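As you look at this complex, bear in mind that one protein chain is not there, while each of the others sits in place.
This part shows chain A:
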Amino acid sequence: MPVDPSAVGRALPPSPVYEVGREALREFAEATAAGAPVHPAHTDPEAARALGHPDVIAPPTFAVVVAQRAEAAFVADPASGVDFARVVHGEQRLTHHRPIVAGDRLVAVVHVDAVRAMAGNELVTLRSEIGTEAGERVCTATSMLVVRAPVATAGEAS
């Protein structure tokens, strides 16, 4: 079954709250430090405060952890027509309205921005508007997913 094109323009109900913990930020920062010391703003509240942040902050791509949990509600829904076994990550964009800070209680609203066919693959663009429970905008995360044709084609497996 192809991806349902009538989903374009739809917004999913808000995701459950993701509460950002200091240790989750530390683990993510350590897992993505890429062979260098972890930036102390991710692990040391004093170092983060010295930079003007209220507490430790997330690395730039941590927002995708929150976004992907919310996107799963669309990707894993049989009604959306996405065959999860054939999904690869095509593109990812992040716009940070402010850094994610430990203690944030984040909610994501996923918007289906585009569904299009290309060379037998289907390209699905999902935009997660991530904000606090109180409604403050935090990050816009846009993911382009490639649902590969049954014969393997180019794309990054994710």
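Everything that follows uses one rule, which is that a contact is a pair of C-beta atoms (placed from the backbone, for glycine too) under 8 Å apart; a residue touches a chain by one contact, two chains touch by 3 or more; residues count from 1.
Operating definition for what follows: contacts and distances are computed from a predicted model.
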Complex member absent from the view - protein name from UniProt, among "tRNA uridine 5-carboxymethylaminomethyl modification enzyme MnmG", "(3R)-hydroxyacyl-ACP dehydratase subunit HadB", "ABC transporter ATP-binding protein" or "Transketolase central region": "(3R)-hydroxyacyl-ACP dehydratase subunit HadB"
Residue of A:G35, A:P78 or A:G135 in touch with the missing chain, whole complex considered: A:G35
For chain A, residues in touch with the removed chain: 24, 27-28, 30-36, 39-42, 51, 53, 57-61, 64-65, 68-69, 85, 88-96, 98-99, 142, 152, 155-158
